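A protein chain is absent from this complex, but the other protein chains hold their places.
Letters A, B, C, D, E and F name the chains as they come in the text, with residue numbers starting at 1 for each one.
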Amino acid sequence: MNLPVAVVLAIFLPFFFAILVPYLERIVKHNIGWFSALIGLISFLLLVLISPEIIRGEVIHYSVSWIPSVGVDFGIYVDGLSLLIAFLASGIGFLIMAYSTEYMSHREDLARYYQYILLFMGSMIGMVFASNTIQLFIFWELTSITSFLLIGFWRNKPQSVYGAKKSLILTAGFGGLALLTGILLLRAITGTFDIPTILADESLKVLIKEHDLFLGTLFLIFIGAAAKSAQGPFYIWLPNAMEAPTPVSAFLHSATMVKAGLYLIGRVHPIFSGTEAWLIMVAGTGLVTMVVAGFLALRQTDIKGLLAYSTISQLAYIMAMYGYTTYQDPSLGVVAATYHLLNHATFKATLFLIVGIVAHEAATRDIKKLGGLRKEMPITFVIATIGALSMAGVPPLNGFLSKEMFYEASVDIGASLGQPYNLLIPMIAVIAGVLTFAYSIKIIDGIFLGKRNDEHLPKKVHDPSIIMLGPAAILAFIVVLFGIFPSIPMSFIIEPAVSGIILEDISIYASLWHGFTVELLMTVVTFGLGIIIYKKYDAIANWQDEFNKKHPTFSLNYYYDEIFGNATENAKKISLKFQVGPIRAYLFPIVLIAILSVLFPIIILSVELTPITFNFETPPYELIVFILIITTAVMAAIIPSYLPAVIAVSALGFLIGIVFIFLLAPDLAITQILAETLTTIIFVLVISKVPQTFKEKIPRNILYRDILISLTVASTVFLIMLYATQGIIEPFESVSHYFLEKSILLTGGHNIVNVILVDFRSLDTLGEIVVIFLAALGVYNLLHSRGERK
Amino acid sequence: MSSILLSFALTFMAFTLVPCIYRLIKGPTLSDRVVALDAMAMVIVVILGVYSYVRDSVFFMDVALVLAIIAFVGTIAIAKYIDKGVVF
Amino acid sequence: MNILEHTIVFMIAIPFLVASLMILTRPFPEIQKKLNVLVSIVLLILSVYLFSQVWQNGIIAYDIGDWGKYGIVLVADLLSASMVLLSSIITFLALLFSLDYIDDKSQNTTYHSLYNLLIAGLNGTFLTGDLFNLFVFFEILLIASCGLLIANEKVEITPSSHKMEAVYKYLILNIIATLFMLVAIASLYGTLGTLNMADMALRIGYMNENGTLPWHLIPTALLFIVVFGNKAAIFPLHFWLPDAHPTAPSPISAILSGILIKVGAYGFIRFYYLIFEGNLEIFQPIIIFLGLATIIIGSISAVGQDDIKKVLAYHSIGQIGYVFIGIGMGTVYALAAALIYLINHAISKSMLFLVSGCIVHKIGTRDMRKIGGLSSTEPFLGLMFLVGIMSISGLPPTSGFIAKFVLFDAGISGGFYIPILIAVIFSLFTLFSMFKSWQRIFWGEIKDNIFEKENIHQNSKTMLSSLVIMTVIIFVIGLYAEPLIAITLETAEQILDPQLYIDAIIPGEVR
Amino acid sequence: MSLQFVIDILSDLILLIGLFFVFLGMVGLIRMPDVYNRLHTTTKIGTLGAFGVMISLFVRVGFEPIGIKALTLGLFLMLTAPIAAHMIGRAAFHHGSSYGIDNAVIDDYKEACERLK
Amino acid sequence: MKRYLIFSVLFGALWCGVHGIIDIQNFLFGMLLGFFVIVLLKNLYSFEEDVSFIKVINKIPKKILFFIVLTIEVIKANIILAKIVLSPRLNITPGTIEYHLNVKTDTGITVIANTISLTPGTITLDVSTDKSMLYIHSIQADEPSKICGNIQKLEKYVLEAFE
Amino acid sequence: MTTLITQTIAKVVVPLCVFLSISLLLTGHDQPGGGFIGGVMFATAISLLYISFGLDDSKKFFNPDWSLYFGFGLLLATAAGIGSIIAGYNLLRTDYTYLQLPLFGEVELSSAIVFDIGVYLVVIGGLLFIFKKMGED
Partner (left out) sequence: MDTFLLLTISILFGIGTFLILRRDIIKMIIGVVILCHSVHMMIVSVGAFDGIKAPIIESSKYPQPEYIFKDSISEGIFAPVVPESVSVIYMDPLVQALVLTAIVINLAITAFLLILAYRIYEEYGTMDADELRRLRG
């Protein structure tokens, strides 16, 4: 099989069948879960098909022209790193869907459920194999959207709605937009969207690092990754994402989707790493997040919540390790990070599935209500213990190995940075390890050990069927396997993956026993401190609760809720400031812009006002008419009663008619007089049905203001007209000459105005009658818009 | 002679509009204003007549002709409204 | 006689003719409906033909009455032809929707006439090459849209008082704006002696070259901000829009938001890039600034709404702001991006208004506080709405993503970092408010009272079919944007070379 | 003294009289105490003045378009002026316009109106 | 049909007047057009009544006589009024009086009413619903009988010319 | 309803107005006037009728559906435009000729008159439609 085809199939099969799922569901009913799982399996197998090539150290790169106008191709780029995540997505996806067939009640909207999961799976695989940043971004956002839909799967629950919205805003919104902008900045620097091109070109990488936009680009891309992986301040969406069905949490919010950010960090590692900004941003964020999240995890009573915080913390390990890279050692931490990425996916998915089983059987996820289930659910207990201990870093499980490597890397980076980091960073790492140890133990202890809490638990609790246990067992087996035989993942998975990041051949190894080293010491310290902390577990949790009660504002969630929870009210306030209602407020801007359009060129652009000639040779009769016009208009403005004002307007219209006569425009004068009379009749028709007056009391200040505005507008218009009437600029002439000369010849008409109206510019006239036509129809609608009331 | 006279005539008639406007504004009753409007139209008709001659252009007579009729309709529309409170 | 030579003028003449026929066929409502659909299809085909002609043969100039540049000239360049095509698509789909949506009484009497004249107004606005004629078509648009705004829906959900208030504000503000347009036209004619836009461009270009451009043409040109800005509803001339668009019947809202406000954007491009091409450096920063202010106000205000159609209306303001920063940036890529943005918004927003129309039709309220949990009873509408909001929010794989992507890309590659930064930040608001609205309508608990109303109407197949067509367009553009981008790039290049336009109209010989 | 001269003088004279009467009518508009009396002046004096001006024009140009139209116009005015006066007067009365001067000697119409009620 | 013709002739003349050119083409065109206008508006008039050309033609001299009298009266009215307007003290005694009509037809009443409005110091305010009475505003109403006498004199001419 | 006197004069003035209106329409090409002015004049005539007789009584004389007027008017105006396409020109091209008629002599005949009549009808129909609707309301 052609390898690129296999990859493309692996991406698009899930999409294709996701579209078919609702129709298939009508045929196969609730077995749709098995069908979907099969799709996951096929994708997985397709990836297995291509893996030998990758393990050999090759990459698959294939692209076709997609939007050539803007330089975006559709392409696939498969290397070890992307294959690793894709394996997680399809493999765990398969297990999760199989698990869901039992977990999800048949009454649920299964079609939608599997549809979303398949869509997510396809998006995830598509994202990692994308060969250019735009394509990556497209699939990236699709994973956010499917995650949003899955978190809100139970859409009538307010918490689901809340969690879904939060994740969308932070991942698709903040993160997505930042990422997009970062990608575009990167393209602005490099001139390409193509990832392999940038990765392969050393000079480009140098260019990027020296570019003015470097910091912004890095920052924006990092924000995108951090938001997706719930790092730094963005962590707050992940705990709320636990409203999703538990298999979904296992799949998206621990094993795969949250890894997308880390994948991105790994992907851009060769481009940005080795800089101070990279170290501070990535490693700094990771170190802070791992401690804070670990600490907050202690407070959780919902096991899923606990797992969520632990996920944040664990992802922060990986983030920190990716950030460790220095000039001296570009590969520092990368192996450990990648290894932990894999390990975390296995043990965290295991734990989530166990939580799902527990919640399913015991009907609660509250750790305070659970307890003593080890006898009733022995198999579950064993699997859970394996997962939790791996997370705690207990040998011989895989978590131990990657934690050791983490400690090692932390020590190394500290050493390379010198005082005070050589102590600070390892200390932070140990603190995080201690916290991890504590809550990992809490999971085992809280659920399975101790006394059974009869008050809250159902009478009979037992191990679930093989369908639900199977996936968890498989994952637990991998945990153990990778722990005892670390060379398997190392040579088949981690090494190809790391070579995708570091881009040079390295040989890596790992073994359970690597002598008495600083890391071992740190591990011992971790366990010791962990047990001590575990003793104080409840006290710490209580202290946190107390603290939160006392200082509710000392929380990111508080600010999130303040901003987004009250967004509608706050935005409404702003919107009310602008959309105030009275139309006058809306008219001011128009008038203001009109004034500014004259002032702006004079003041800002300081254009030169060309000289003009005035013409004051007005016959006295015209002058009288002008004065009368102004008088009448002023009167029309100030007479409060309607009818007298209308009569004044009518008189004004007649006077305007005289002006048209003075301007030698008989047609206009007739039209003006006729139009005036009709206006008067309609005016009277209308005011016969409304009160005769409306005495507006104009406050002094408003009066002065309006008079000032009016005067300004008047002078504005005067100024423009003064120049506009200076005549046509040489060497041009008016097109009117044409009309005067040609009208008789071409149309036989002598009244040039009418000739223009019906011949030369007849489209205007057609438009004009259409306006009358429309006014008539509009009036009809106006009078018939009352509905049946009349 | 004639041109001076005609120019005077125009000015004089324009000036004659002043009382109309005065009454139109002053009122005091609606009917007064309507009377003034009607009268004003008549003065304008006269102006148009004279102007037509001054400019030696028959076209302004057409305006006058239209104005004479139209002003009448406008006047009785308002008058009927004042009288009956309706127009049609 | 080749009848197809007259395609450009048929885009205006046919709707005029049909509008009059619609009045005469009032006693036969079925004939009216069928005739109007038929005519819409014909216009759609003609607009495709027109576009293809322009694409192949370059700019087409059509002088009404054979009077050359002295009469009124209709011009189809790529910009106007594509706008006509866009308007034909949107109006056709909105018409399909309105057949079963608009109150029969309204529909039989005036609706079809008004509708056709609105189409004629749109096509005329886009095609005319004469500034005063543009004014006339603006007025046609104004009155036609006012008339349609107050047409009755089958569900009486908008009190007629609201309609009156909205129309009043819309009308007054637009009248004042068009009066300023007349002032500006007067000023231009008094100085240039022509009304033909190509001729104006020629003359102003000559004056610019010789340094004889009188200063008052700059304020005159700035006055057009009032005119086109008002049509486009850019801040601070947008106030009529949040009142008018939600109160209109949904298919009309779709047209108003979808294509009518684009007239303003078109006007900006046409006026500044053709006539004042030599002075663009004055206008471009202003346009960008106004665009940004529009984005900010529109996006923030949209968040604060409880009325679904009001959310959409405020969005239109925000979105048109994006189009304007594209116009203001003024590179080939940026102009193309602005056009793509405009086209995307036209289709997506129309679709959203139509979906909200379906909701309104079914539920009888626009208030999202009274709606909830609709996805269990109306999954199809939920899906359609989701597609729409994804597109509006710029999420892949919809056309909205392409639009946002090219706009930001154009801005960044043009070095407009600050405007793009603001634009990016405020697209978050769009995303938030759109998805929040979706959740409020389709998620959460079903409100008991909503299905108890008497006036529940089923959404007919024709109504839904127009939604489906729009969805297909959204996805097609989202998945394969190359043709659109290529076309818009070509269009933008044409816009930036006004000489092409001028040459098409003033070939150097005079009849 | 040619005929034309006589005609010119005659028409000038009529014009002056006409203008004067129009002016007088408008002065009445100011001077008269109430709406009815103002109607008297504008309807009668004003119309006659206007008619005079039209005659003057006719005399001046003869059977030229201006002259004929002037005559037609004069007839129009004579036809419509009384009706306008009638309508306004009636309206004023029903609208309860005061007589302005209290010495209304006789008021048959008021009685008639009251009788009708 | 006869009425149509009479109206058409009138319109022919009117067309010439409106058009400002008196010639046979204009007249004929006006007649033609007038015919159509009258057909259009025929419901306004009572066309069923018979009318003879001779009668119409016979009445023309009387009509001319009436107009001459009217003109004299109008000029008199104006001179009287001009005096009043120009006099330093307004010497007026306004009031409304009623006048018993002798004319019966609508045309007659209208003509007399308009005549009254154009003649010295009087304006027709209203006509009673039974068409028997005119209400007149007079600028000098101290002697109603004298006014009525004047009107009666005019009414005679009206009766002869229009009925 | 107004008085008998007004109505009688209205009966005289209305045809006069209609006449003037047609005159303005037909001579518009060479003298002041045209479709719009003529149309408004016509509308004025009819509104004079409405004023003096009242809307209800006027309906007894005639009660046309004014919407047909403006519908037909626009049809005519547009058709006149399209007619020139059929004649092989661009839209709204006009032409003229001089006709020799018996009695009338040489008469200028412009194709623009058809368009102008369309304008005339639209103006009449539109304005009177508005008046009537508003008056009835």
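Here is the rule we use: a contact is a pair of C-beta atoms (placed from the backbone, for glycine too) under 8 Å apart; a residue touches a chain by one contact, two chains touch by 3 or more.
Worth saying up front: this structure is predicted, and the values here are computed from it rather than measured.
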Touch partners, limited to displayed chains, of the chain removed from view: A, B, C, F
Of A:Y327, A:Y559 or A:F718, the one touching the omitted chain in the full complex: A:F718
Of C:W55, C:Y168 or C:F380, the residue in touch with the unshown chain: C:Y168
For chain F, residues in touch with the removed chain: 30-32, 36, 98, 108, 123, 126-127, 130, 134, 137
Residues belonging to chain A that touch the chain removed from view: 572, 575-576, 579-584, 587-588, 591, 614-618, 622-623, 626, 629-630, 633-634, 636-637, 642, 645-646, 649, 652-653, 656, 659-660, 663-668, 671-672, 675, 678-679, 682-683, 685-687, 689-691, 694, 696, 698, 706-707, 709-711, 713-715, 717-718, 721-722, 724-725, 727-728, 731-745, 750-757, 761, 764-765, 767-769, 771-772, 774-775, 778-779, 782-783, 785-786
Missing-chain contacts mapped onto chain B: 55, 57, 59-60
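Simple rule for what comes next: only the chains that are shown with their structure count from here on.
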For chain C and chain D, chains touching each: F
Furthest chain, CA centroid comparison against chain F: A
From chain C, the most remote chain by mean C-alpha position: E
Leader among chain pairs (count of C-beta contacts): A-C
Mean-CA-position distance for chain F and chain C (Å): 36
Distance from chain D to chain A - Cα centre to Cα centre, in angstrom: 80
Where chain D and chain E are represented by their mean Cα positions, the distance between them in whole Å: 15
Junction residues of chain C - those touching two or more other chains: 16, 19-20, 64-65, 113
Sequence positions of chain B contacting 2 or more other chains: 13, 17-18, 20, 30, 34, 36, 58-59, 61-63, 65-66, 69-70, 72-73, 76-77, 80, 82-84, 86-88
Full enumeration of touching chain pairs: A-B, A-C, A-F, B-D, B-E, B-F, C-F, D-E, D-F, E-F
Chain F partner contacts - residues on chain A that touch it in the complex: 666-667, 670-671, 674-675, 677-678, 681-682, 685-686, 689, 747-751, 754-755, 757-759, 762-763, 765-766, 768-770, 772-773, 775-776, 779-780, 783
Footprint of chain B on chain A - complex, ascending: 619-622, 624-625, 628, 631-632, 635, 639, 643-644, 647-648, 650-651, 654-655, 657-658, 661, 664, 666, 669-670, 673-674, 676-677, 680-681, 684-685, 688
Chain E residues within the chain D interface of the complex: 14, 16-22, 74-75, 77-78, 81-82, 84-86, 90, 92-98, 113-121, 123-126, 128, 133, 135, 137, 139, 141-142, 144
